[in-house]
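Notes to accompany the following structure.
Missing here is one protein chain; the remaining ones are kept as they sit in the complex.
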Amino acid sequence: MQPLDLSVTIGSLELPNPLIAASGCFGYGLEYEEVVDLALLGAVATKGLFLAERQGHKPERIVETPSGMLNAIGLQGIGVHRFISEKLPLLRQRRARTIVNICGTTLDEYVEVARILSDAEGVDALEVNISCPNIKEGGIQFGCSLDGTFSVVSAIRKVTTLPVIPKLTPNVTSPASFARAAEDAGADGISLVNTFLAMAIDVEQRRPKLSNIVGGLSGPAIRPIAVRMVWECRQAVKIPIIGMGGIMEARDVLEFMLAGANAVQVGTANFVDPFIWTKLLDGLEDYMTRHQVTRLADLVGAVDTQTPARAHA
Amino acid sequence: MQPLDLSVTIGSLELPNPLIAASGCFGYGLEYEEVVDLALLGAVATKGLFLAERQGHKPERIVETPSGMLNAIGLQGIGVHRFISEKLPLLRQRRARTIVNICGTTLDEYVEVARILSDAEGVDALEVNISCPNIKEGGIQFGCSLDGTFSVVSAIRKVTTLPVIPKLTPNVTSPASFARAAEDAGADGISLVNTFLAMAIDVEQRRPKLSNIVGGLSGPAIRPIAVRMVWECRQAVKIPIIGMGGIMEARDVLEFMLAGANAVQVGTANFVDPFIWTKLLDGLEDYMTRHQVTRLADLVGAVDTQTPARAHA
Amino acid sequence: MPPVDVRAAVLSNVRLSRDYNVLTIAAPEVGALTEPGQFVMLKTSTSSDPMLRRPFSVFEVLRDDLGTVRAISILNKRAGRTTGLLYDLDAGDTVSCLGPLGLPFNPPAAGEAWMVAGGVGLAPFATLAEALVALEVPTTLFYGARTGDELYYLEFFDRLGVRLVLCTEDGSIGVPGRVTLPLEASLQALGGPNEVTLYACGPEPMLAAVARLSAAYGQPNEVSMERTMGCGLGGCYSCVVPVKHADGHTRYVRSCIGGPVFDGATVVWD
Partner (left out) sequence: MPPVDVRAAVLSNVRLSRDYNVLTIAAPEVGALTEPGQFVMLKTSTSSDPMLRRPFSVFEVLRDDLGTVRAISILNKRAGRTTGLLYDLDAGDTVSCLGPLGLPFNPPAAGEAWMVAGGVGLAPFATLAEALVALEVPTTLFYGARTGDELYYLEFFDRLGVRLVLCTEDGSIGVPGRVTLPLEASLQALGGPNEVTLYACGPEPMLAAVARLSAAYGQPNEVSMERTMGCGLGGCYSCVVPVKHADGHTRYVRSCIGGPVFDGATVVWD
């Protein structure tokens, strides 16, 4: 049998495999260099960056829920300039493919951050975070309006030649229409899903468990909804899709790819098992061998919706 | 200490306690008469009814997911006439308070079903299902449009004096705006959430696990999102809210009530433990005793969002 | 009698092979009520992952010397999460056991009883065989598996006086091939109708074949259907089987309360 080909392409971005560390779940990547060879990952999506440094919300910032967790970090970060001077060179040294997750409180800030990163050495793509549910200003206000999505993406498109990958929110009636708006605006691909706006209350204290009151739900709990959204978007757009939401095992990676994802991101699972990456790669190769799939990319969108599965096959 | 008062009111509907069996998770109630005294429940919401009998989808109709399950039953049911002749008399005998969950493929069918049930003996309220994600025709098409929601509710309002409780979908950007539309249309209360549109793929067979391809996610996985939506709706409307989504313990009932629910429904948990009802009641009474709450209804919307909880209190 | 829910201690777990085990649990309240063909819904932990109970036939109802029911056993085959957890349990662990549930097998109106088991489909026949023998019904077990070492409890049925017709796909024991081969041969050897009642449990194609053969040879039959079950009590409508009704209409019947045992002649096979 031929060697297994796990490579995938997102526009001009070529990755050796579809496994990307999800933004905000992997720090700036370097935090994990001792436990995982960063070059082994398809890519690293770094923590969301604004122009300036941000303190984020006060604790409690996370709380566990059934098969998931809420987070309201509030995008604590070092800002784009310190990122370029302190982190980017080291990421390049480690030969990590770096997707920078960018944020803005205004359209201008998005554009400015994108411009600055385009001039920097070692940025492989921009993931445009218009879907963070945890901050009032910016982000989600663009991500929840079709016009906002279109205008942010097309404005960034004008100032960069890097692949532009808007990250969509699941907190809308039709993510597919937002995928179309992104495609129309010239996006090279889309990422989905960001977290689901949610809330947990401590009934003994009768107070929200998070200082921000609400937070974003991630983890396996959301996977079936995320898979459905990726599948809907696959019908709606031609551009590549980076799917995510509750991936814990190789089987879950394959589920997203069969639904239409060209690549995937893994977030919460990395908290549970920082050594997950090689396990996922082994699992993908095992599946490819068992099913005689030589090009993993051939599975993208390959779910057969004409004939449902038999439960007791 | 005074006797504990667990009673709640939804418009003209008075319930001895806030625990309602969720529609589609409790058959027509009578299936459970051997394991639970139906009169002990706050109320029973019966399986969604159309005018005529319906076969529903072919299996597979459910699949388990992390801390949840997908269902695509397709509203199999005996139709409103057989329900009135075969089930309603027995439900009355068991002294169950009966909330009938009604469906329609057209506005006229909703109105017709509502009218017929209004003339029947022993219906305590109508829960208007405009949110079933599993059938193409009707239901969700009304539930995903503000006008549709308004027109269905106001049309039913005109033909019945029974409490009218539209059941809202979570698959929209802003459930609160739908709550407002329902209130404006004269609803006596609202139920939320119905299930989240989702999908699961069998990667070995590369086929959807459900015959209907997509299905509705329920269970503890969705609870944090459902609680957030109830809390948002509580800010938006004055009418009573029946909250649900993943309630497994008394603590979860209290979480929904603190977020703003006047009563709750329990669905999936009843599959896991059909004897749950007395356990939930005991748990509520234990909490009320520990916290010296004599009227459970005093807790509705009582979450203090000014001061977040301390994790390590 | 209404079902009960018992938090039952595991008394023993005998692993028969890499996939099969017999789990004995202290659920006498359930065992005392169980009729052949009924099932229980099991859950291994209070976690919501996995969340739902899973359906299992009551394999044995275990009594002490005085005849008092002390426990039940489950013949478990690993298929996924819960069956995997049930395989791994050890004495002292507990499982939540809800039951008995569903409609049991009905004894033959006349003649012999032929039980047809495919793989783990053997499960409901240990209790049925005991009941039939007590009724002095001449009983045969047609029992098929992939390989000879996946044929279990042969002495158990032999000791009861049940005639055994064994079958393996690899031919290592008994008739080579599917269990329906020797079954059809035996049916051909019969004289008239209603001499035997067939009872079948196993993969759906096997059940369909048994129903077809029963019809062809004019013998009554009962089949135990396997469906994905969410609740086991008629609450969720997940477990439906298409059944031809007296009025000529085909309707979906919930197999947890309208089954799992059906008259094979009424089931609409696909």
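As written, the chains take the letters A, B and C, and residue 1 is the first residue of each chain.
To be clear about the criterion, a residue touches a chain if its C-beta (ideal position, glycine included) is under 8 Å from a C-beta of that chain, and two chains touch if they have at least 3 such contacts.
Predicted model, so just to flag it, every value in this text is computed and none were measured.
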Residues of chain C (touch criterion as defined above) contacting the omitted chain: 45, 47-50
Where the missing chain touches chain B, by residue: 66-67, 220, 311-312
Missing-chain contacts mapped onto chain A: 24-27, 31-32, 34-35, 47, 55-56, 58-64, 66-69, 71, 73, 76, 219-221, 248, 268, 270-275
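Please note the rule applied: only the chains that are shown with their structure count from here on.
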Centre-most chain, if every chain is reduced to its averaged C-alpha atoms: B
Where chain A and chain B are represented by their mean Cα positions, the distance between them in whole Å: 33
Whole-Å gap between the CA centroids of chain B and chain C: 36
Separation of chain A from chain C, taking each centre as the mean of its C-alpha atoms, in whole Å: 47
Residues of chain B whose C-beta touches two or more other chains: 59-60, 66-68, 219-221
Touching two or more other chains - residue numbers and ranges from chain C: 48-49, 227-228
